[in-house]
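Removed from the display is one protein chain of the complex; every other protein chain stays in position.
And now, subunit A:
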Amino acid sequence: MLPTLPLVLIGVADLSAAFLFMYGLKRMSSPVTAPSGILAAGIGMLVAVAASFLYIFSANDATQPFLATNVGLAIIALMIGGGVAWWSGKRVAMTAMPQMVALYNGMGGGAAGAIAAMELFGGRAQGLMPLIVTLAGALIGAVSMSGSVIAWAKLDGLLSNPWRFKGQQAVNVIAFAVTIAIGAYLTLASLGTLVPVLGITTLITIFFGCALVFGILMTMPIGGADMPVVISVFNAFTGLAVALEGFVLQKPALMVAGMVVGAAGLLLTLLMANAMNRSVSNILFTNFGPSVTQKQGDIKGSLRPTEAGDAGIAMRYAASVIIIPGYGLAVAQGQQKLYEFVKLLQSAGVLVRFAIHPVAGRMPGQMDVLLAEAGVPYDLILQLEDINDDFANTDVVMVIGANDVVNPAARTDKPSPIFGMPILNADKAKQVFVVKRGEGKGYAGIVNTLFYGENCNMVCGDAQAVLVKMIEAVRPLGRAAA
């Protein structure tokens, strides 16, 4: 009778957590209710973690000699892991958010993989189904962990260039096939169908090694601008791995929470891929190579550079301005200066709005977060489908640190690798200013015909430095004349 009570309590706690997670995510569908949503989910997590310690009362005889150490280790691990991550999460700059999310996601994948490892090494996964599910969770979790770490290193600038070589896809396929083969061999060996050449423990270790290597190989060739998709995919992977290990441990809370995240990650991945007009497999397994670079000779016209101050004054005397921010703004940490400039325009009576492309930045919605950090009210921030028809009757568009998402080639140029991708119609505005560090090509390696248009002027320089100059030029002009 005694051991059942703690288990009932744990069951109730897990159920509450699962409910609070879904309720919290539901409340995250509006900026107004979202902060209470994450709070609800956080309470669910605390309840579930606290209740887990009730497993002390249901530990079996084999565990008894280890129990005190286990509990001590659990508390230490919670404090170190939770403490360090909390500390770093509170301090990380908003511009570094994509890599932090990738890192935390990798931790989740690693945890799922470690749980699978315990089940496998402990010989607790018995029978065909549990073995397959445990191994699948282990594979997905391990791939998500090593892949996320690579994504983090790339986003953090530790690994700069996509790492590509001839026959890379073949190598990746072989790495994946070998991992699956070892998993199958391991399953048959554990079931006693065949006598393994190596020990089961060795096989499990090799299996994890191969899965980790595959995650690295898979992520290495993917470039920076495709990271929104990669992070979504690994987020979904970790969710799936957690759900599978939840089944192995017979913990429905993990199954539900993991699967909800898996589905959410899948949905976001598809949204991102749609916004690029590419399939998910195209993004993950084939990459923009040097072969798609267009010849410079195809372009008519020339670039017309202009001074930052002149561009600022042109916007000051415009009736309406739309600003298109991109990753370059995040790199330059220019979001605060941008809003300072926008407030000057607003006080001069200019209608200023922001247009965000779905794949601007290095994770979905990154630009929205940066603008929110600077204090921009979210009702001024519009998404592609809501603002795209307004460009034609807008006086000035400022493109700041964005490139491919405003390239008209996506509409007209069939051989272009970005053909068919929905773009922001910046070229339709009466006047366009493009703030850009260099005259380099965008991520896709193609020339942006917008820059050569009759209505376009280039403002060269770091986004933040350019904005400072614009503010200096516009401030003395004062507010709108009455």
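Everything below uses one rule, namely that contacts are C-beta pairs under 8 Å (C-beta built on N, C-alpha and C of every residue); 3 or more make two chains touch, one makes a residue touch a chain; residues count from 1.
The working rule: contacts and distances are computed from a predicted model.
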Undisplayed chain, where the name is taken from the UniProt record, one of "3-oxoacid CoA-transferase", "Thiamine biosynthesis protein ThiS", "proton-translocating NAD(P)(+) transhydrogenase" or "ABC transporter substrate-binding protein": "proton-translocating NAD(P)(+) transhydrogenase"
Omitted-chain contact residue, chosen from A:E373, A:D390, A:D413 or A:D462: A:E373
Options A:M220, A:M363 or A:V459, residue touching the unrepresented chain: A:M363
Where the unshown chain meets subunit A, residue by residue: 4, 7, 11, 14, 17, 21-22, 24-26, 28-32, 34-35, 37-39, 41-42, 45, 48-49, 52-53, 55-56, 58-60, 62-63, 66-67, 69-71, 73-74, 76-78, 80-86, 88-90, 92, 94, 97, 100-101, 103-105, 107-108, 110-112, 114-115, 117-119, 121-122, 129, 231-232, 235, 238-239, 242-243, 245-247, 249-268, 271, 343, 347, 356, 358, 363-366, 368-369, 372-373, 375, 377-381, 383, 475-479
